[in-house]
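Here is subunit A:
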Amino acid sequence: MSWQELLLELTLMPLLAFVIGLAMVLMMRRIAAQIQRRVGPPLLQPIYDIVKLYSKQTQISHGFIHELGIMMAVGGYIAAEALLPVPGMDGLADKGGLITLIYFLMVPTLGMALGVGQCANPNGSIGISRALTAMLAYDIPFVIVVFGVAFHYQTTNLAEIAAIQQAHGVSGWGMMEMPLLALAALFALQGMMGKQPFEVYIAPAEIATGPMVEMSGKFMGGLFVMQSFQYYTAGVLYTILFLGGGENWLTFLPKIFAVVAIPMTIAMLFPRFRTEDLVRLMWKWPVMAGLLGLAFVMN
Partner candidate 1 sequence: MDKNLNVWLDNLLQEIEGIKFRRKSTRRVRIDVAMDALPTLLELLQGRASYVHLSAITCVDWPDDGEFELVYHVWSYETQSLVSAHTRIPRDPGVYLSIYDLYEPAAFFERDIHEMFGVFFEGSPDMEKFILTEWDGPPPMRKEFDSEAFVNQQFEWQPYHPDWLKELEEEGGGVTTRPEDIRW
Partner candidate 2 sequence: MKDIKKIEIIQRPPPPEPARRTNPLARVFDELVRFCQSRSMFMLHYCTGCGAIELPPAMTSRFDMERLGIQPMVTPRQADILLVTGYVSVKTLKRIILTYEQMPSPKYVIGICSCTVNGGMYWQSYATAKVLKDYIPVDVYIAGCMPRPEAVISGLRALMEDIRTGRGDAWKKYYQNYDFYLGNQQRLFGEKWQTPTDVIAEAHHYGMMTDQTLGEHTDLLEQNEVPLDALRTRLKARTE
């Protein structure tokens, strides 16, 4: 692959991710509305929101670290998109691999923590400490899942993992070969996307959206952009690990949208867990399912 092609892919992949992520945000809000028997927002609502937030006249910045934190939050995901192979484009997938991706996925939360720290709002501090605890909770089952998948396919290259699954048809999908790991990953996904019952760090009514409490204008816009990247990353990663990746866009898109729709449908049925209950639940059931799945994979 020449460097021109690589550059093109590295530009196209985050752009595509952004557009698809916006559609996912819209889908999320439409699903929530449908479950509550509402109509929901119009088609371009995510774009309206982001344009409006960036066009605010007052942009309250709390300092350099505040701005850097948002940059890290968005940038971490943009870097992660280059490692996620999509149909026709592999990007840096064969060079980075699964382990690098996990590192990149932690950058946004840490960036948020930095930015919120400088805002010096007590609600924000409470929120981000809860978010970091939640990250600790869902990363354990997630790492077990990643280890199991990498062991099963004997590679950490996401493009190869997808190719192996596609070679065996539907019965070769990770979901069929490692059902327990797929279940554990679904749990971790719910926590990673911050949906109920694992959204105690947002908690609008009690700590006023936690980490976002001091974010306004373009900072909030940055977080909206980050959210769309986040949904896309979660959907694509799960699809590659367990649903056979994408042979072409026609099969790939329904898969990633379905993956993202599952947490949302579950979310509307639950209130939220407290942080300690979240940790207890995450370290019990998904970890047990993951370890059991790992045992099956290993023998």
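On the choice of candidates, all candidates are chains of the complex that A comes from, given by their letters.
In the analysis below, a residue touches a chain if its C-beta (ideal position, glycine included) is under 8 Å from a C-beta of that chain, and two chains touch if they have at least 3 such contacts; residues count from 1.
If you're wondering where the values come from, they're calculated on a predicted model, not measured in any experiment.
Peer 1: Touching subunit A in this complex is which of 1 or 2?
Peer 2: Of all the numbered candidates, the touching one is 2.
Peer 1: Help me check something: in the complex, which residues belonging to subunit A touch candidate 2?
Peer 2: 29, 33, 36-42, 45, 47-49, 51-52, 55-60, 204-205, 208-209, 212-217, 220
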